[in-house]
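See structure below.
Only a portion of the chains appears, each positioned as in the full assembly.
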């Protein structure tokens, strides 16, 4: 790729990825739910936050590193949990985790990975968290937790904004499904065990009985396998099952965040699932302050949704987040150049964040506070 | 229609309907008044309402049903009164009412129907309300009420935002009129009896004397036949005529809503007539809170205008409405596929609303309150 | 013109006028100053005012008439003073005044008319006001006032927002000047008498000595002939010269409006000269409330700038104005169809205003108050 050196921004990678990906794979990764307005509103909300940069601070030796739940981060970012990474590149999650290892940016591995969590864990000694979707069959859920523990995952990220799947119209139009030879690798062993389960076939998790369901194949899966009845009691149950710290992903309210802290969760991630669930939800940047205020420093708050520039990480931290998750751009890097592409994307973010700190007059993470922002 | 299965949203149906409809029929249905800004402002006002979704609520068994004036609704929506449905499809209102029956979504039948209210009533046992335009000749008005009662309509919806017709420029440019063979079926029998009335001819309600009037044929009709002198006293008169509950449609102010409650009305519908009357009026979403506060729970408040997504129904209820009316999208469904198209559109709304409830963490209608929304 | 009947709105007339006018004439009429942002901001400010329409008011017999300074207006509008009307149509101001007479809408005749004020006055018995630009040569100014009195003009409108001419880039690019055979008819007799004056030639008011000036010919004229030193003392001087009521045009501040009232002016016109003077000025709709509050009912307040719909007149009155001025659309009507075109445009406004009153639930001018508007 001759102009690889000219992929300078996450947006450059997106465009390049669009050129190399199958349309249906690109759409699956890129789409928001319904009218896809939240993706734009996420972005607009970050842009509305003005930084009052400080001057004449010695920023010759900026330290971008930070810590979340005792884990060292080279800069305040982690790789968001994302399904189906082999759609982007054959090596899929293995390439991503190698890039995570190389850059020391922790990866959150999705339940919906196309490589088993064990294989991902074996690929590198990189610290990893495991993202958990709760199955109706709690035996499966418990087994997934046990496997994550056994494979050395260091925290559980429980996604709480997806009791059902958001409606991604492009997937329905594309009849999106995993291609032949690609599976939800973590779940293959359970096929047949759960409601609606059928024979284990590559690319599907069983057929379902009854009337044909509308929506995409993934929406079907959610309907038949995911547990829409998940409540705070299940969080207690998770805690009884494991010593792993539990982080809730998909919180946008202060009361929910406080309840998470009270329930013994180790952290929360402010998220609207990148605009892929409820298109009418509040943008992350607008939800973050309420959540930060509610938890009042008792547990760390992370955030994702439209983080495109180093300055967005700075904005997040100035609003009280400890770190951000980087989502789609990692997939674009993966699609364009595999492990090297992911590394490249993460390095761009790190460098961009460092420069933003320097230009804002922040020599260390501790210097980033709400005084940097306009009050509007 | 091969890609019928791919009509996934009201907007998809609008585009498909535009392809199959005569230009003048499409314009009649789609147009707003004057500069057509209120249609966009209606939409923008819904979009400005951010939902702070709740998490870890058991939404595996969501109940979308509700009650308005003692009528059961499968989800909080009714079919808005809309004139001239045979313009969309030959079966017109008969197809719509069959879809209403099939989906249990009540239909509000327009005075300006192209099928008689009696024929619509006989087509199905579906519960129906009758929308009333008050004629100058109060004998006609009384007769219409008597006929609605006799045909089993369960409520009267008195439209109060149309003392005169809003100016729809496209209709004037198109010289819009009902085509040969189509009539305002409910009114045909009265032609000749009223001021300006003339011989009963298909597609017209008499000629008028004097100078040629500007504007569309429908505007002429309003000028010559509708009563621009309707006041609160007439509401008393309506109540003296009938035991049917009376709902006022077209309210945007708290004082008018309170007066409606004080006058014994059974409900109000916050509406700007889908942007078809005064283009400078307030968007429905912005008028709704004032109206809800003013009636203070004494009578139910409904709302219409730009309801496009399930989340808009959720927003409406969170602002205090009991239900919404769905208007143009029903016509697009009718135009595209008759009864099946209307059913399809209503099912899309219901499913979309159910998903929005689940994603917002609301297991029942009672869970939807203003705490879901950002205060801005 | 076959589709004349289809010119339904001021915007339709603008488009039609653009087709028939010379480019330089169209640009002269249409252009705003500098970046031409105020024209759009004027419009946007009106659009931001939401009307909370009232219902169940008897609007069968709406009275749109009002009074300003003792003059009857058929609806709350007058024809704004506009220069060079023969550029639009050969009959120029004579056609406009005939339309004014026919519709009873008073015309404000510009100092810069291309027909003499006397000829305009003789053309019809319509009530007229005279707009005055103050010349450096006060003898000329006094003579103009005497002539206006003698010709039966009923008020003087002193333009106070044009001490120098705003910069209209299109005029500079077009080397805009009056064509051969067209003159500033009121001023021809004074040519040679004033600083920079030269031989009286059609289309010019003398040459000027010294270095070539930048800008348009009209800007030159302003620089050499208009008095940029006009102050409140001159208002006293005008009052000493004439018994005619004096109305100041171009006020956007409460303090200036109050001073006008204190100085014995009969009224003020909130105006930014249709965006033709200081492009950074405040939109009329946003200046109006401050001005209305400051004069506190002591003198009437009129307003212009972007009045395009009947609802804008309603908005103006709800904000406290007594009437609006209609500017460019009159010229578009003039260009398209002479007197008939002007009449047509005025009738459109009147009918549109009447409909807006009806749809807002206002039976008379007295019913239009700030309670109609949202407070935002």
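What to note about this one:
Lettered A, B and C in written order, each chain numbered from 1.
One rule holds in what follows: a residue touches a chain if its C-beta (ideal position, glycine included) is under 8 Å from a C-beta of that chain, and two chains touch if they have at least 3 such contacts.
Please read these numbers as outputs of a predicted model, since none were measured by experiment.
Taken as a whole, the complex in this structure file is built from 4 copies of one protein sequence, with 3 shown in place.
The rule is simple: only the chains that are shown with their structure count from here on.
Nearest to the common centre of all protein CA atoms is the CA centroid of chain B.
Centroids built from CA atoms put subunit C at 42 Å from subunit B. For the pair subunit A and subunit C, the distance between C-alpha centroids works out to 60 Å. For subunit C, the set of residues that touch two or more other chains is empty. Listing the residues of subunit B that touch subunit A in their complex gives 6, 8-9, 47, 49-61, 308-309, 311-312, 314-315, 351-352, 355-356, 358-361, 374. Contacts from subunit A toward subunit B in the complex involve residues 34-35, 37, 160-164, 166-167, 169, 172-173, 214, 227-232, 234-235, 248, 250-253, 256, 272, 277-283, 286-287, 290.
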